[in-house]
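Okay, structure first, notes after.
Missing here: one protein chain of the complex. Every other protein chain is in place.
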Amino acid sequence: MASDIVLLAAVSVLSACQQAYFASFVGKSRIKHKVIPPAVSGHPEFERTFRAQQNGIEFYTLFLVDLWTAGWFFNQELASLFGLLYIYGRHLYFYGYIQSVKSRLQGFSVTKMALILLLVMSVTGITNSLLDKYIHINLLNKIRHIVLG
Amino acid sequence: MASDIVLLAAVSVLSACQQAYFASFVGKSRIKHKVIPPAVSGHPEFERTFRAQQNGIEFYTLFLVDLWTAGWFFNQELASLFGLLYIYGRHLYFYGYIQSVKSRLQGFSVTKMALILLLVMSVTGITNSLLDKYIHINLLNKIRHIVLG
Partner (left out) sequence: MASDIVLLAAVSVLSACQQAYFASFVGKSRIKHKVIPPAVSGHPEFERTFRAQQNGIEFYTLFLVDLWTAGWFFNQELASLFGLLYIYGRHLYFYGYIQSVKSRLQGFSVTKMALILLLVMSVTGITNSLLDKYIHINLLNKIRHIVLG
């Protein structure tokens, strides 16, 4: 629907920078705690830092799928906003996890909420497009017509 | 070629939900087998569950690249069908691996076959587009003309 993707691209590049920052943080934590590669264990704080980064990677592609389909099929501005919320949640999660295992939970809730909001937008937008494509009913356009008069 | 991407988007979101489900399953397996984060070992069933999810992540981005290039440059409907086959293979792999190391192999074969089919479509479609772009020969269109008369 939205042909414009520049906000989605900006949020994606911002999140890519965040992932790169986390990766370099793990490298610094290796040096700090003398965990020599390829080992990924040996010091509790390093292990938490590493798991925090790994969890970010596990969800990163999934996040991008939700972000782009939500932005493309529903609304770019709203999807980008929830994308920023996700990045904020990842930030909380990462620094929380480094402090303690329990402190990661707040950030995790924020990322989960952001992903659910994006997913709802994705599923709504894609369902609407499928209905439009195969039985020529565009519910979202109808709702817009009613709301906007 | 195909400007329409809604089926590819639908398959991508479905596979993202599957990845999220696997991640939450690992979380439940942690609780069941008392494997406290950030540890990723401690009980054989948890370790198999974790590796099954990790393998899914390892291949997830690769799968999306193959799915979208196959769908964009060759045929959206066929690519989406093989995308569903991949998701089915991932399902078999995950639950197979939880049962035993050997039981993962059937699902692995299905995902491998789906990826190879998508890759063949990708390479064919991209090669055709490159020929079209640089030496103005569109082989796929010619074949379509001959087949469809």
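Chains here go by letter, A and B, matching the order in which they are written, and residues are numbered from 1 within each.
One rule holds in what follows: a residue touches a chain if its C-beta (ideal position, glycine included) is under 8 Å from a C-beta of that chain, and two chains touch if they have at least 3 such contacts.
The model shown is predicted, which means the values in this text are computed figures rather than measured ones.
S.K.: Even though one chain is hidden, which residues of chain A still touch it in the full complex?
M.R.: Missing-chain contacts on chain A: residues 4-6, 9-10, 12-13, 15-17, 19-20, 23, 36-40, 53, 57, 60-61, 64.
S.K.: Determine and list the chain B residues touching the chain excluded from the picture.
M.R.: 47-48, 50-52, 57-59, 61-62, 65-66, 69, 72-73, 97, 101, 104, 115, 119, 122-123, 126, 129-130, 133
Rule of thumb we're sticking to: only the chains that are shown with their structure count from here on.
S.K.: How much rotation, in degrees rounded to the nearest 5, is required to superimpose chain A onto chain B on the basis of Cα coordinates?
M.R.: The C-alpha superposition of chain A onto chain B needs 120 degrees.
S.K.: Where the CA atoms of chain A average out and where those of chain B average out, how many Å apart are those spots?
M.R.: Once rounded, the distance between the two centres reads 20 Å.
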